[in-house]
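All protein chains but one are shown in place.
Entry: chain A
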Amino acid sequence: MAKDKFEMFQVLDENGKIVNKDEMPDLSDDELQDLMYRMVYTRILDQRAVSLGRQGRLGFYAPVAGQEASMIGSHYALDKEDWIAPGYRDIPQLIWHGYPLWQSYLFSKGHFKGGQIPEGLNALVPQIIIGAQVVQTAGVALGLKKKKKDQIVITYTGDGGASQGDFYEGMNFAGAFEVPAVFVVQNNQYAISVPQDKQTAADTIAQKAVAAGIEGVQVDGMDALAVYAATKKARKDALDGKPTLIETVCYRYGPHSLSGDDPTRYRSSEEDGEWEKQDPLVRLRTYLEGKDLWSEEKENEIVEQAKADVKAAMKEAENTPRQKVSDLIEIMGNELPNNLQEQLEEYRAKESN
């Protein structure tokens, strides 16, 4: 039953052909090119981040290659004023929402300036506790509803995250309060080494929406047009107080993170190969080339631009002054308690030596 109701939604097949004309999103040629531009740029950011991580110039990093359609396609459907409650892998959405690249590097390296979201950017910082962003999303959404804003909040977690209690609670709260929230589960098949079928006996993650009484949709997460269309619709429904759970079925080509994970221990090269045929960039590129909207030259320009931006951002991150204990004390709260005031004096004295 579940499989019938939660049939995978696709617009563009792996050969770059539109297979669902009725659902083709209303995107101009410029917008289609922009979407492709962002996906290519994001792939380069990922390659550079992995490389910088291996060189020890970045710290914690969760690779995103393979998830560009899921991340960028969904983000492309948002308004500038919408809120994002990201998980730790969801740096690209934040960057395209206005989070400076150099700050994302500071987040990776572990520096408090990485968390200083710029004024006017509606986003939480990447969440490490899997599921926490989902319950917080219900709260942000209720806040937006109470302030009568024409904004939604979108949150992201992974397939493993859908097993958390907070995942269910967040969706259920959003449903009960009828708030403008969109929940995206990026089902990249693995939670570190644990495959999705070890998380649940449910056929789809999308059907978990039923437990909260909200809409659920399973989308081909390697298809940027399908992800965009599903998110666009979910956004519209969210503004009417109807939250949606979107499951994007995708694949991460790299390891879970750069912190020692080796995916060859739990994935076969055959499996990797099957998913590489699904590459979201290849598909959209083929489609756009067919419409004469894309060229190798254009793509190379983006690659060069991304590399230059990475270099500049890295420089800015590396020029950021090191953190002192007194800095960390000062950001503990609005009114420092007496113990911290005392410690602040101690550390300031130490630091001035």
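We take it that a contact is a pair of C-beta atoms (placed from the backbone, for glycine too) under 8 Å apart; a residue touches a chain by one contact, two chains touch by 3 or more; residues count from 1.
Just so it is clear, contacts and distances are computed from a predicted model.
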**OP:** Write down which listed name, "Hydroquinone dioxygenase small subunit", "Pyruvate dehydrogenase E1 component beta subunit", "Multisubunit sodium/proton antiporter, MrpE subunit" or "Thioredoxin", is the UniProt protein name of the chain that is not shown.
**Re:** "Pyruvate dehydrogenase E1 component beta subunit"
Subject >> Sole contact to the chain not displayed, among A:M71, A:L124, A:I154 or A:L288 >> reply: A:L124
Original post:
From the list A:I192, A:L328 or A:A349, which touches the chain that is not on show?
Top reply: A:L328
Original post:
Which of these, A:G16, A:G143, A:P195 or A:P263, touches the one chain of the complex that we don't see?
Top reply: A:G143
Subject >> Among A:E169, A:D261, A:E289 or A:D309, the residue in touch with the chain that has been omitted >> reply: A:E169
Original post:
Taking the full complex into account, what residues of chain A touch the chain not shown?
Top reply: 112-113, 115-117, 124-125, 129, 132, 134-144, 146-147, 153, 165-166, 169-170, 172-173, 176, 328, 331-335, 337-340
